[in-house]
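Other chains dropped; remaining ones untouched in position.
Should a chain be cited, it is by its letter among A, B, C and D, assigned in written order, with residues numbered from 1 in that chain.
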Amino acid sequence: MRASVGLMQGNEACARGAIVAGCRFYAGYPITPSSEIAEELARLLPQVGGKFIQMEDEIGAMGACIGASLGGVKSMTATSGPGFSLKQENLGYAIYTEVPCVVVNVMRGGPSTGLPTSPAQSDVMQARWGTHGDHPMIALAPASVREVHDCTIRAFNLAERLRTPVILLYDEVIGHMREKVELTDPSQVAIVERPKPTCPPEVYLPYKAGEDDVPPFVRFGEGYRYHVTGLAHDERGFPTQNPRVVEAHQRRLHRKVERHRDEIAAYETFMLEDAEVAVFAYGITARSARAAVRTARSEGLRAGLLRPISLWPFLDLEVGKLAQQVKAIVVAEMNLGQMIYEVERAAQGRARVAAYQKASGEPIHPEEILAALQEVR
Amino acid sequence: MFDYHEYFRSEMMPHMWCKGCGNGIVLKALLRAIHRLGLSKDRIAMVSGIGCSSRLTGYVDCNTLHTTHGRPLAFATGLKLARPELTVIVITGDGDGLAIGGNHLIHTARRNIDLTCLLFNNQIYGMTGGQLAPTTPEALFSTTTPYGNIEPNFDACRLVQAAGGTFVARGTVYRAIPLEKLIAEGIQHKGFSFIEVLTTCPEIHGRRNKLGTPAEMLQALAKTTLPTGVIHQASGPEYTEAYDGIIAKAQGRT
Amino acid sequence: MNSLVHQRCRVYTTEKVTIRILEEWCKGCEICVDVCKKHCLAMDILGKVKVVNVEACNKCLLCDVLCPDFAIAIE
Amino acid sequence: MRYEVRISGEGGQGVILAGIILAEAAIRDGRNVVQTQVYGPESRGGATKAEVIISDEEIDYPKAGRIDLLLALTQEACDKYSGDLKDRGAMIVDSSQVTALPPGGFTLFALPIIETAKEKLGKGVVANIVALGTIAALSSAVSREAIEKAVLARVPTGTEELNLMALAAGFELAGASSQ
């Protein structure tokens, strides 16, 4: 497990990151292009005393993941589009009952079966809104193999810290490519554990949060007998229809994520200081965007890049500021318009927002983004 | 004498089940079985789906998990793998466990993981107001079979046995003491135990089909033509134990 | 807590048997009345069970075991 | 400088492994590298390919688009995957398999890679390693030392000797040809 410099595949990096983060349970169902995560963990988990199970479907996998997490074990599942759709109901359950876990979606072309072996970025809105009912959401979008590894660890840390599922979204190219990576020694990586109650069982309220809106969590079987339900519930975890209790719970769930926005928010800027036009791009597309910005600069166009690493909650503030600075923002995505809606909203008409979209199953080439930049210059 | 109240969450009682509903009788048998086995409440986890029967988990003062419709066995599988030392009891209905959750049922049976599953078969979807279940007898009425049911129904025990279950039993709420024994045996069995409980829904199913008073419905169960008692028992490697073997292998210990 | 519940019970007792009825919880399904072969039980006008013949009780426990509402206990 | 290599052939020929070893060799040389390949049903049997991009700078776009060096072990692979070879790029083909060449201006090296593996080394399966030798020799992609170490690190124990011989045979083939 001692990591250093080497060639590593994106999906492998995800599996290894999970092990470093303390993940000791994986339940999944195979699907291209995410299967290597499962395959790697089927091998690695028992080596560290953890467990891997291939369930009968993605719904069961999500359920088993939540069950294991309630058993006190850091848990993960991974899938791609069709499987991500199937997980939505239980994902909502985990959000509502505040059970930490990490859900990886390696995006492929869609909708439906689509292009199983081609990349896309067309599940980013689904990641935010896929399950029914009101819910907050945290999603990270790494752009390199190294970042897959680190974001997986961050996803676990955030999940445990905030008692909520965290979604890791990256596309087939990132999942399948091998890249030179330099990894920190696992012993140097900061690992977060779920907040534990300090009170005795008799007074423990599983859904009573303190200051930070995160209720302390104790695994099943430790004497803190409590109830977990996907029905609207009170601080004791018992079903309630009391409108005030229901509303308060709903609002706390949102606030929990909202108030930790700064802890969650992550992005990279590239040559943005003096930029007059900017690209907004994430994941694989951001790599092309970086290349395009380099070329644009060499051609005298003051371009820059805002690359969100955390997609949800959305970087409203950062995009708002960007819109004040630049003339135009090119939103480049491998879909027919998803994050651009958020950029438009945050820009509030202060900068022109232009789209570069592609849904052919191929990654966007730097030259395509360069052309888009030149058009809005 | 044994006092059920020791096992209750007093805040949640009395329960929400209708007048004369058989679910309370099953709950009693379950609590007696737990008591008989001397299991500690801290060491029991109960996992249920969605339905009237699945509300049971809210009432019992142990580690309880009321999951999504049809999925309790999947949640329980994860929980059991994470904490093999817990006694995990799954509560499900005929809709929850045989309709939407049928696949998890057969796969959990196949894996032979050490869970005890109680399926409350009241022949109907009680919670949602009386729609067809895969156990509703032919020709009976439900809100979604206003002209009488034309679907054959499942023999849950046969299905679970065919899927590989190693302990398969059927009891009824009319024979509550044998039921208690079956539950206790199921919990003690190493591997997947399945106990179908024939129970009654007098409020919704009974009323619509004029099946009589709650007591009459109970008594009718005495005359079921389905076999009761332990129907099948076999031994085979239990899943979490088998997985320990994998860990030993992976760590080079075998 | 147990004792609290017990205090809320109506108690009928002889040397052989004690029948406790937790009226609050009784939903009046009449199962106990029907299954009691000794005719010890009956419904009152408010639809709750009452003991009409505690002497006849043979402690068969049927009522106790079959009451779905934990409203009757035989000791 | 970005250097793009594509190794192509048919499923089962070890093309992907060759790509991985090449990439690992580049890492040993202290360079940045990205390796990609074809996935999915269409890669079973049939033509397949692995691509390696080597650079001293950060590699942004990870897919090959202007191939510097293309190697094709089968005719089908050559037909299917030679499109992106850049003008004046290098093309190495197995001389017994690839008979029809694509149009365009490139430097061709037609070498008996498979035959060498089969006959000289007695093991058809090491054709991919012979191929690697030719690539290392004919390009400046990786150093000889790095590719040797990379091969040794990846091949099953007990086959080190054979594979080093295969690699050397590749260098030799290339040397003969580039003289």
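Definition applied: a contact is a pair of C-beta atoms (placed from the backbone, for glycine too) under 8 Å apart; a residue touches a chain by one contact, two chains touch by 3 or more.
All figures in this text were calculated on a predicted structure; none of them were measured in a lab.
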Total copies per chain kind in the whole complex, with one of each drawn here: A x2, B x2, C x2, D x2
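In this text, only the chains that are shown with their structure count from here on.
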Centre distance in Å when subunit A and subunit C are each reduced to the mean of their C-alpha atoms: 58
Distance from the mean Cα position of subunit C to that of subunit B, given in whole angstrom: 28
Of subunit B, residues touching subunit A in the complex: 9, 11-12, 41-43, 45, 47, 50, 57-58, 61-68, 71, 74-83, 85-86, 103-104, 107, 243, 246-247, 249-251
Residue numbers on subunit B that touch subunit C, as the complex places them: 1, 3-6, 10, 13-15, 17-25, 28-29, 173-174, 176-177, 202, 213-216, 218-219
Touching residues on subunit A, where the partner in the complex is subunit B: 25, 27, 43, 46-47, 49, 51, 53, 55-57, 59-73, 75, 89-90, 93, 219-223, 225-231, 236, 238-239
